[in-house]
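The next block holds one structure in the form of structure tokens; read it before the comments.
Omission of a single protein chain aside, the complex is shown with its protein chains in their original locations.
After this line comes chain A, so read on.
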């Protein structure tokens, strides 16, 4: 569940960075448009992977249900951070996805 939430957070950060108004909120330096164009497809890929992972971990019925829960919590966290602590969003996304991938490899 925590792995799913961490990955969901990274997915949502990618989706949000694909939008100009949020990118300005979060990032101080300009990112090349080429990189930005990859954010959204990458987010979808990661979402597919997380969906696969949830089914792999919890079975075809419980997995997707937990994924929706994870997405809800992750999005709420991201929205609150965007409003009150926008600058730490990229760092947190990187740290959380590192923790998630580490726990996948360990388990």
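In this section, a contact is a pair of C-beta atoms (placed from the backbone, for glycine too) under 8 Å apart; a residue touches a chain by one contact, two chains touch by 3 or more; residues count from 1.
Note that in this section contacts and distances are computed from a predicted model.
Missing from the rendering is one chain, named in UniProt as "PepSY-associated TM helix domain protein" (options: "ABC transporter ATP-binding protein", "Sulfonate transport system permease protein", "PepSY-associated TM helix domain protein" or "4Fe-4S dicluster domain-containing protein"). When the missing chain is restored to the complex, the residue among A:27, A:66 or A:92 that touches it is A:66. Taking the whole complex into account, chain A touches the unshown chain at residues 1-2, 12, 15-16, 19, 22, 59, 61-62, 65-66, 68-73, 75-76, 78-80, 82-84.
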